[in-house]
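After the structure tokens below, expect a handful of questions from me.
All protein chains but one are shown in place.
For chain A:
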């Protein structure tokens, strides 16, 4: 069996062989070639691939070799030859194995049949089994080959990967590979055909593309006969497909230039209908366009024109008949006549009524006559036109229109008619007669009167004539003139002629009325007439008809000027009527403003708009179904002419043959349409409520005409309308008045209510889930709202309770209290009313500015959000990281000159209480006053050699210690034992006690800091108003051991402290400067009882020689905040300005340049005034007069005057802007504002002082610079006696340019009234500078020749007016302060009695005015001596304090900080005196003298 099968198989194989052999060898060859090609593509060995660059022929050769090699290899392995393999792989085996198997089966069947039938069943199964086995067997042998697992090496894997990749060659492809075999490239060009020039393509790119294409399966089809890629001759389009880009530089045709038009907003955008919010209210307008009738159309023939006229007249006739005015008026006349006769002519009233009636009857009759005449005229013209039409039809011998007029005669009863006629005439005649009679009567009475007059005149004249004869001639003439106007003798009126009247009436009746007995003519127009068919018409008419048939019409519906829909296009009929009959349902959202219908006519494909018809917006009562169709007349002024029978429009034509009697007709017609509000399913009208404000206004409804004539306001004022109706005596029966009557009845019943409001955002209400009142009432929402508004009290409110009931009213107490306080100023705090007002005003300004800043605070710039390193600059004044700083790295380190390291800055956001500490390092003190011995004898001369003029004369002689000899030699008690106490935010710390007037503490004091409301944001920190008080005290030890025996083993001392001086540094300064380092002058009182300002001899070296030049106590301090806080930046909001744009830009550039070159020098060109506007700084400088009293004080000494003025300025209280305006923004107020507010910071003081100096004739400038401890500030520079003086406006002190202790450290710029100069000198310290602003290499001027001063006017007032301050007010204030202070001191000493030494107080009181006069100098020693002599037995320690007055609180604080009250000696007594000196303009200088007296015994 197996053998058989094998035989069958071999047979089949041989058959296959034969089949393959049948194929021609050449084809096989080609096939093989192709196959190799493809194989080469897919399976070529990588080494072959590598050689791709070689030419194609070479490759072929190589491939052959490779194939051979492969063949050999396979032959060795006992594999079929390449050909077999090829057959095996390329042959389509799919059908054949089946075939094979079929064959096998067949053969097997045959064999089985031969073998016998019996076994067939079993054998079948067996055979199949065997067959399966056989197949497996065979496949195992022939198709599968067992090999060991193949490892693919890395390089091989790479190769394989590369097999899938392909890099097209850049070499040109040989023509042979691009063309079919044995075909030569054919060049069309050579054959003489035109070949376009192809655009240039880079040859390599072309090669790459060709190579790539060739790799594809049917690559060759891409190539043409000439071996090039098939392409269009020139694929580049002639015209650019992109619109050309026009550049502004190019000269553009002005016609093509874009014109800017502002975007228009549609008027109707937000006009939503009120109450649209509720979902039921959807409104729908139904626009029913029923049809169109032309009363004239350019395609009308002459006949049409006549017919249209006829139809029009007939319509008119019908409407007249329908109205039947004649009848109505006739009835009215008869009725009136009847009612007139009914009235009894008795009373005055009725007589008047009768007269009125008569008048009305006459009027009505006239109207009736007019109407009758019109009726008759119309009838006549109808008949005339019909006759013309008939004539025309006869003339042109065809009929175009189906109109036919019949005139029906209606017979009337002749006699009755005649009688009626007669009656009527008689009535009229009698009426006229009566009238005429009346008229006659009236005239008669008139005549009589006149006649009487005339008679009397005559009589008079006669008398006068008699008189005149005796008078002179002159008079005579006059008289004659007077009497010249002789009244004419009145003619008696004619009697009216009644017969004449009757004739007149009859004549009129004959003219306008139907003759009695004549039949009534009733015209009837029908359209039943035949129309001549087209064939029988002449050519011109035929053309016209053809043209008509071509025309089609449609109508666009525009709602609020937007097309919402359009009708179907309908052809024009012969009768020029178009029926549309379409209803459009418009569901509307916006309030209807206009509904327009546009009629379009199309001829073929061209469409033109014929006309536009505005349809009035219907009243809300006009509903679909009940609304009548309205005929809208339209016309268009197109000019159309035809060369056929059509008459055209807008062109004259004539009916007459000779062309006379021309007329011009315009296209016109009637559009029948109906616009109404739809009715919903349940009979609810889908119309907005009638109370819409727009409704009446836009209504052009005919019914409302009567209302419209009153004016739009009358609509809302129904009373007025009612009044008007009553006054004009409207006829309630007149159908024209029906609507008004109805309206009036509705109004009087009060059904219609016109809303008195206009709602702006109708839809808003729908979104409110709670009414506003409820929202207001809710405490929780209020809390949330206040917090989001960043109200200070609530800005950091944590955890707003979730329930309303959990929010207690207490939360708002503080806030409400503050709000109330804003309104009521506590006069107790401020003592005088003026200041209270000022404080209030200031508060308001502050609030508005703060609000502005709150908005501005939310504006970010990049550096707020992203921290990015600066680009290191090479060299330059900035941080030249890459420049010279590189060399600095190589510098040797200097351990003996340590530098402070920059600390890391901390953003204020993640801080909490206790994190921030204030570090105060107190290094050392200089020239601290020393104690004076209690000498019973006053020293001979204690006066220092220093005089006032000293600063101006540069003293060279050092102050010699004159009193050293006074000290008892060998005294054990030290000169002074000073210590420093620092108090800040209720925490007080002190250093240890040092000895001597030049102590060295070198101690660090750490004070905790807590921000208000726990808010550590920079704005909040800036607004901290706390100050650091640094006080120097002298520690005194008193031995209180009373028993001498205990002295050996007990120490019992009492410590007393005496205040020597203090320094105040506001926290905001420390915060903004981040550190304060330097030696500060301690503000010491002018008089320190028990101490003298002496210097110990020679204790220090030469270093002090310089310092000794200036007087005062100094303290070296270093203050900083740990960790270092990043100070908030100034608000960069661009404020609006009235300055010119050019100036603003220039100032920006100037400032930028300045900060670029010298980043540490402040530069200021523009400032913000109190209104929040940017103002150029020079506008603030203007000479202003100081108070005259100050000038008069020292008339001979300009220096002293200057000092007094400076002192005056310094007495205006200071209030830093950064404290009042938390956004760190400098607000500058003008001098008058400053003096009114009586508060301002250094800039305001400086400006005022500078202006005063200018008015005093000095040369003065404003200095913008940096000083300690204020930081950036403003000083004043003056030039006098060849020296420059620097004035500190806040203290009133002045320094020479070369004064080393001048607090001004850096000078940024100078400002005068006409220019700003920026310091471009290498040094900024005043000592090392030149102030000659004329040198451009030292000072850079803002206004230069390139940018001249535009002539800025000043913002300052012309002059200042000072009110004289009342002395009495000052005295009152003085008493109050004293009282308050006394109470306070007693309050501070709760455990000890406070005794007041009256004697001392009175002495001090007398002394204080002297101090004020002298400015706190010179008198000190005298005074001390005086006191000493008086109070010899007391140990006095005390001092006067001098303050400008703003509020009482700072005074109390100042007194408290001195610690005088802390003296706890049992027998201590106190003295307190207050003196308030008034200066003009409510500036007050306050002196407080406080002293403690301890009995020496």
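Everything below uses one rule, namely that a residue touches a chain if its C-beta (ideal position, glycine included) is under 8 Å from a C-beta of that chain, and two chains touch if they have at least 3 such contacts; residues count from 1.
To be clear about the criterion, contacts and distances are computed from a predicted model.
When the unshown chain is looked up in UniProt, the name that turns up among "Glutathione S-transferase", "B9 domain-containing protein 1", "Trifunctional enzyme subunit beta, mitochondrial" or "LYR motif-containing protein 4" is "B9 domain-containing protein 1".
Check A:196, A:801 or A:1409 against the missing chain and you find that the one touching it is A:801. Per the touch definition above, the residue from A:410, A:868, A:1043 or A:1141 contacting the chain not shown is A:868. Interface note: of A:374, A:404, A:787 or A:1157, the residue touching the hidden chain in the full complex is A:787.
Chain A residues in contact with the hidden partner, per the touch definition given at the top, are 784, 787, 796-803, 806, 858, 860-862, 864-869, 871-872, 907, 909.
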